[in-house]
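Removed from the display is one protein chain of the complex; every other protein chain stays in position.
Should a chain be cited, it is by its letter among A and B, assigned in written order, with residues numbered from 1 in that chain.
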Amino acid sequence: MGNDKQTLQVTADGKLKHLLTLEGLDKSFVSGLLDHATTYLRHAGTLPARDFGLQGRTVANLFFEPSTRTRASFELAAKRMSADVLNLDVNSSSRAKGESLLDTIHTLQAMQVDVFVVRDAGDGIPEFIARSVQPHVSVLNAGEAAVSHPTQGLLDMLTIRQHKNRLDGLKVTIIGDIGHSRVASSLYHGLHLMGDNEIRLVAPPGMQPDMGRFPGATLYEDADEAVSGADVLVALRIQRERIDDPSGIPSEDEYMVRYGLNAERVALAADDAIVMHPGPMNRGTEITGDVADGPQSVITQQVTNGLAVRMAVLSAAMESR
Amino acid sequence: MGNDKQTLQVTADGKLKHLLTLEGLDKSFVSGLLDHATTYLRHAGTLPARDFGLQGRTVANLFFEPSTRTRASFELAAKRMSADVLNLDVNSSSRAKGESLLDTIHTLQAMQVDVFVVRDAGDGIPEFIARSVQPHVSVLNAGEAAVSHPTQGLLDMLTIRQHKNRLDGLKVTIIGDIGHSRVASSLYHGLHLMGDNEIRLVAPPGMQPDMGRFPGATLYEDADEAVSGADVLVALRIQRERIDDPSGIPSEDEYMVRYGLNAERVALAADDAIVMHPGPMNRGTEITGDVADGPQSVITQQVTNGLAVRMAVLSAAMESR
Partner (left out) sequence: MGNDKQTLQVTADGKLKHLLTLEGLDKSFVSGLLDHATTYLRHAGTLPARDFGLQGRTVANLFFEPSTRTRASFELAAKRMSADVLNLDVNSSSRAKGESLLDTIHTLQAMQVDVFVVRDAGDGIPEFIARSVQPHVSVLNAGEAAVSHPTQGLLDMLTIRQHKNRLDGLKVTIIGDIGHSRVASSLYHGLHLMGDNEIRLVAPPGMQPDMGRFPGATLYEDADEAVSGADVLVALRIQRERIDDPSGIPSEDEYMVRYGLNAERVALAADDAIVMHPGPMNRGTEITGDVADGPQSVITQQVTNGLAVRMAVLSAAMESR
């Protein structure tokens, strides 16, 4: 990422105005953001954290791709920050027919929307919006094409840090549909930023990454080899909606055998390795049920951390005004 | 219902953890719940009742079948109990393709959802969910296949009690599509629980009930006979979406003549009989407009009671923690 984009998302005095990508963020800023997120964690069953930082403010969730979990997470994060929330599930195709994207944004901005949470299948859309809004308005990327999903990267890092007590010197294996994954990109950016980590990638045919986007990472052919001795295992969701030609990709059974996380494969990793998945999971293909629900799985903890991270990001955006 | 399910929905000290069915609930508990609901009733035009019992809590409405009125009723009940509300209208078919139902539930639970309000076309789904959630989380059945709709049963009983001052010794005639009705089941369960009531059923061809589900009730062939001298008349909605083979069922005109509630038929009941319908009504088929809007109709009062009952159920679920 150029300095240009970095200047856009961080103010001159180091505050987060927009969250477009983890690339280029300051390491201590990210540490502080994760620290802040932990203050929003509560034991299950107790009252969720409540913060009044966005009281009277309006957060608009603009989802141009369907989403249940990320939209719910951002919606609850905004409500628990005391914001008013406007949900707008917009079909991308209707966007083409109707008014321009910027007119939609400017219309909502004229209603005093303070934060736009944007999910879009188009590369560059969050940045495009961020460049067009008024100075006090923030844009949060909630998933951008196969490019970036920064709050996912943050929640993954928080989860790793909780278990490993560091974000440095770790062996992290990301396995699956890396070629179409914004989750892999953002986790890579975060880990690259925070320390000297060994990042191993392994992907099935038809899902191979452009290694130019993962400098310093190593591409493996064999999943078992990639998993051996790893501290962190990350299975990815197969992004069928982004696969143009599915003829080359493995069958579900073959995927499970060669790339899925099953107990035997997980046993090759470090004894205290943790197992992650961004969800929603295809059980039996990307991961077996016993691994997903097993003692090394931190998958539901990722969800809990996601809400806390989004509250912290909303708080940071408000402080940048 | 087995003791098993009862143990699931009621705690050892008699508190309501989940509301799956009215079967097997304690009679005095149900009386108390109806009493509590009446404290949420207000005169039209005055401020609705507000309770702070769920302040800071999150209620997720998970509707796998389309619904306007029940979803609105639960949404307003939760908001007036001061909860944060998350609406998730999920298409059942998308559930099959995507993640498992339990993964969806566990994901939302990890966001600190405290209460799941679930409507589903599948038999046993609310119980299935209730068995999988954490101990502090409650599941409320908002309509389950043709099996159970317990808050509807409660609101029907509250309405009857308001007019008859008792839930015992009543002649109650349920008329219509009993075979596909969860409303009939839950009202039967409630009336059976609360007293010694004479329950009369009459159903058109293709809509006949399995009488094994209505022990002690009497099935009539002739609607006029079933209605004669009754204290309470309940017309049901034809559940076309649950009728596999519509060839055997009567035409709309024939339905009205043989099974519809018109003024002549209602006149056969007790002079002070009340007329009920769970809505939405097919006027001119299940009931005539003059009966639906007439002096014996308590149909809109059922709606008002429904909201009060749902507030009371939310309150009870919170107290079971």
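Methods note: a residue touches a chain if its C-beta (ideal position, glycine included) is under 8 Å from a C-beta of that chain, and two chains touch if they have at least 3 such contacts.
Quantities reported herein were computed from a predicted structural model and do not represent experimental measurements.
The chain omitted from view is touched by exactly one of A:Arg42, A:His106, A:Arg131 or A:Arg213, namely A:His106. Residues touching the missing chain, restricted to chain A, are 56-58, 60, 84, 86, 88, 90, 98-100, 103-104, 106-112, 134-137, 321 (touch as defined at the top).
Residues 42, 44-45, 47-48, 50, 68-69, 72-73, 75-76, 79-80, 279-283, 300-301, 303-304, 306-307 are the ones on chain B that touch the missing chain.
We take it that only the chains that are shown with their structure count from here on.
A straight line joining the Cα centres of chain A and chain B is 41 Å long.
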